[in-house]
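One structure, pasted below without further comment.
A single protein chain has been omitted from the complex, and every remaining protein chain is retained in its original position.
By written order: A and B. Residues from 1 in each chain.
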Amino acid sequence: MKIFALIAVIITGGLLVFSTNEMPDWGSLASPATTHVSPRYLEKTIEETATPNAVTSVLADYRGYDTLGETTVIFTAGIVCILLLRRGKKS
Amino acid sequence: MIKQCDNVIVQSVSRFLTPFILLFALYVIAHGHYSPGGGFQGGCILGASFILSMIAYDIAEVKRRMTEKMNTVLTGVGVLIYAGIGFICLLLGANYLDYGVLAEILPVGTAKARALGTFGIEIGVGITVMAVMVSIFLNLASGGEHEEGSVE
Partner (left out) sequence: MIWQLDFIILIMVVICAVAAINVKDLLSSAIILGAYSFLMCLLWTGMGAVDVAFTEAAVGAGISTAFFIGAIFQTTRRTND
């Protein structure tokens, strides 16, 4: 059984490494991530939000709903941790 | 495995280091507009300072300063600040979380109002993350019974 697991892992890893050839180069200006909507954010971030750090302005301003969801996920994790692990005083 | 730590080096170094960690965490939250950082990272560092005190001293010692009730309340207060700022924007006649409209109640321009709205929600995220990190470590390290003293 172990040998099958090894073969499956090797094949999957090989496919992943093979498919990285198709990915855009690091820092490429023609990649989808840098052509669609990012240039507009980078150009307008000082003018619109007075925030030099574009990461913060995208994270908290342009994409505020995402961060609200992320905060809610953290809140839920904390509440669930209290509910599952907290034990009251021993009676 | 769980007993009061009485190593004087660990205790004095952690007592000396805690204010600097807190100051750095506040700097990370407040300076997130100009440098890497923000609410999440700053909240993690704030929580780490509490965890350092718990490891060095005692869970009871930390719980005397930061009670469990207050910690649980702070968990919700952060999300409430975030959602509340969005709701204020809604009341002022704009979309949810559209901070530009805050310029009507703040004495600044639209762009600066958006920066201030961002800062407000960073504070909310920081409070929530800090409280959640403290409560997760508290429950995880003491097995849910908070009265058992420090971790090793």
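Details
Methods note: contacts are C-beta pairs under 8 Å (C-beta built on N, C-alpha and C of every residue); 3 or more make two chains touch, one makes a residue touch a chain.
Just so it is clear, the model here is predicted, and its values are computed rather than measured.
For chain B, the residues touching the chain absent from view are 1-2, 28, 36-38, 40-41, 44-45, 47-48, 51, 55, 133, 136-137, 140-141, 143, 151-152.
Please note the rule applied: only the chains that are shown with their structure count from here on.
Centre-to-centre separation between chain A and chain B, using Cα means, comes to 21 Å. Chain B meets chain A in the complex at residues 32-36, 38-40, 72, 75-76, 78-79, 82-83, 86, 96-97, 99, 111-112, 114-115, 117-118, 121-122, 124-125, 128-129, 131-132, 135-136, 139-140, 143-145, 147.
Against chain B, in their complex, chain A makes its touches with residues 47-53, 55-57, 59-61, 64-65, 67-68, 70-72, 74-75, 77-79, 81-82, 85-87, 89-90.
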